[in-house]
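Here the complex is missing one protein chain, while the rest keep their positions.
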Amino acid sequence: MYSTISGVLTGLSRLLAMLGGILLLAITALVVLSVSGRALIWAGLGPIPGDFELVEAGTALAVFCFLPWCQMERGHVSVDVFADWLGPRVNAVLAVLFDLAMTVVAAFILWRLWAGMQDKLQYNETTYILQFPVWWGYAVCVPVGAVFVLVCAWTVVRSLVEARDPGRAAGRA
Amino acid sequence: MDKLEIALWSFPLLLLLIGLRMPIGLAMLLLGIGGSVLVNGTWLPVMSQMKAMAYDTFSNYSLGIIPLFLLMGQFATHGGLSKALFDAAESWLGHRKGGVAMAAVGACGGFGAICGSSLATAATMAQVALPELKRFGYSGSLSTGALAAGGTLGILIPPSVVLVIYALLTEQNIAKLFVAAVVPGILAALGYMLAIAVYVRLKPDSAGHRDPAPMAERFRALWRIWPVLAVFVLVVGGIYLGLFTPTEGAAFGAAGTGLIALANRGLTLEKLKTSLLQTATSTAMIFFIVLGAAVFNTFLAFAQLPQEAAQWVTGQGVGPYTVLAAILLLYLVLGCFMDSLSMILLTVPIFFPVVSALDFAMDPEAFALWFGILVLIVVEVGLITPPVGMNLFVINSMARDVPMVQTYRGTLPFLISDMLRVVLLVLFPGITLFLVGV
Partner (left out) sequence: QDVTLKLHQLLPLKAAIPDKFINPWIERVQTQSGGRIKVEHYPSMQLGGKPPELAQQVTDGAVDIIWTVMGYTPGRFPRAEAFELPFMVATAEETSVAFQKYADKHMQNDFPGMQVLAVHTHGPGLIHSKAPVSSLEDLKGMKLRGPTRVITGMLEQLGAVAIGMPVPAVPEAVSKGVIDGAVIPWEVTLPLKMAELVGNHTGFEGDRGLYTATFLFAMNKARYDALPDDLKKVIDDNSGVEAARLAGRAMDEVDKIGMAKAQQAGNTIITLDAAETARWKEAATPVVDGWIAEMDGKGMDGAGMVMDARDLVAAETK
């Protein structure tokens, strides 16, 4: 059971991270094309309209896609100043608490993102050049944010299991 | 407690949480949210602000430069460029006393020119240089110390993620900051080489001998690093000359290093996947901290801490250089425990208004650039100061046979070199500013 869920969620967050990465490659291509077009206006070409807006919306989605993977991989910066003095027991408890805090914060972010989306929808805000509704940008991030909450919740379980079974914890990378 | 007291108490609390190994972005988010609620006496501002904060931060056009630079660094890492750089540096420097370590530093500098991250530079060059250093009898201390210090060139030499964040926080021109960083960056590389030269004369048994490479081989090796030069000129030159915005320049850098890696057959599908996944982890980590800092700094603004701090400092009647020295020292102390990005994000919004209000007899823009480079250096020093130095951890984890204490000891000559450089740059702002022409 544990390893099944673990496997599925790891796979899911890896998939999202890859999608975000591909999005980043697409942004790279878009920018290179747009700048080249802008440099070749004399030849009848031009920049891609709204390139700035597309980069912004694309980067936002990419970053949301990266968050679950980073949490799953314990990729967040943390610092061991007192950790060595406190012993494994206290550290294990702290790990559970911190993952719990992360889950709460992730859920808060998701909830507020949802509220923000509704604002943008309600007031018909659009982007400046392409005039696509701003809420679209929010809307695509919402399900990804939900996966982030799910993954965070899972890491709480993971920390709990590791707290009871130090062997499993030691086995991790 | 009044607003200001709440704000002041948040700092020890933040350091405590960070010290307990709470992720830094998370700590700043929690304290920022909690602090805002306390200071305002209501949840309203936080609830409203968070509706847009995450999306706004993640979609910020200028911050878009960061994942692109990270991707560029990943492609450079997998593109076989690190090996070519080290080979070239080694063929020219390797036969000198301590020459292989100098070559490692030089190659780090070259790699730093196409990579915006310190950790990536340290890790990538260590992979290539550690075996060579061992083969020619360099001590574990010197090897890991040189690579950890060399890694800092990743952010000292533009492009640099830390400078991007500084530019954003202080509303300065990224292109000018990059250019201002060039000479101090080169000075850093030379300073580290000098430190190695002195060190091996004091401790002759810490480095072995390597025969000089024939001239033909040296030039062949040099020829092989032209793509690095090309990408650097394209990106930093292009940003400076205005072919594109910094974010666009980063995209060109990613595309350029990606193509080079493809041409070198370094970028297999597997390596591409690794590149994307590692970019994902670093990007998420950085953006989460940036988000945390944005929330935390809003709380400090609600508490009016930056204004109060600036007023307090100007009211003390101490000279501007004393304040500057105190701030730089504080960075060095903080650097023992915190990572560079969090430090910048946490402190610049407070310190910058403080120092800007002082009279250094300098044009405001020139001052902002000069202060930025000084902060960059002292923050970078934090990467190699014990006990918490990210570069030390990375290098030490790759050199399994070297005890951490030896790595700690190995950084000493480089720290001295750093201190001398800071003093030099404080005394002669022209070193930083003459290329920018402000």
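Every chain is named by a letter (A and B) in the order it is written, and numbering of its residues begins at 1.
As a working rule, a contact is a pair of C-beta atoms (placed from the backbone, for glycine too) under 8 Å apart; a residue touches a chain by one contact, two chains touch by 3 or more.
Given the structure is predicted, the values throughout are model-derived calculations rather than measurements.
**Student:** Hey, which of B:294, B:313, B:366 or B:402 is the one touching the hidden chain?
**Tutor:** Going through B:294, B:313, B:366 or B:402 one by one, B:294 is the residue touching the chain not shown.
**Student:** From the list B:1, B:16 or B:44, pick the residue that touches the absent chain.
**Tutor:** Of these options, the touching residue for the absent chain is B:44.
**Student:** One chain isn't shown here. Among A:14, A:38 or A:74, which residue touches it?
**Tutor:** Of all options in A:14, A:38 or A:74, contact with the hidden chain holds for A:38.
**Student:** State which residues belonging to chain A touch the missing partner chain.
**Tutor:** 38, 41-42, 46-47, 50, 52-53, 119, 123-129, 131, 133
**Student:** At which residues does chain B meet the chain that is not included here?
**Tutor:** 44-45, 47-49, 51-53, 56, 60-61, 171, 173, 175, 240-245, 294-295, 297-298, 301-302, 304, 306
Basically, only the chains that are shown with their structure count from here on.
**Student:** Which positions of chain B touch chain A when the two form their complex?
**Tutor:** So the residues of chain B touching chain A come out as 18-26, 29-30, 33, 47, 50-55, 58-61, 63-64, 67-68, 71, 243-244, 247-248, 251-252, 254-255, 258, 273, 275-277, 279-285, 287-289, 337-339, 341-342, 387-388, 390.
**Student:** Within their complex, state which residues of chain A touch chain B.
**Tutor:** 14, 17-18, 20-22, 24-25, 27-29, 31-32, 34-35, 39, 52, 55-57, 59-60, 62-67, 69-71, 73, 75-83, 86, 91, 94-95, 98, 101-102, 105, 108-109, 112-113, 115-116, 119, 137-138, 141
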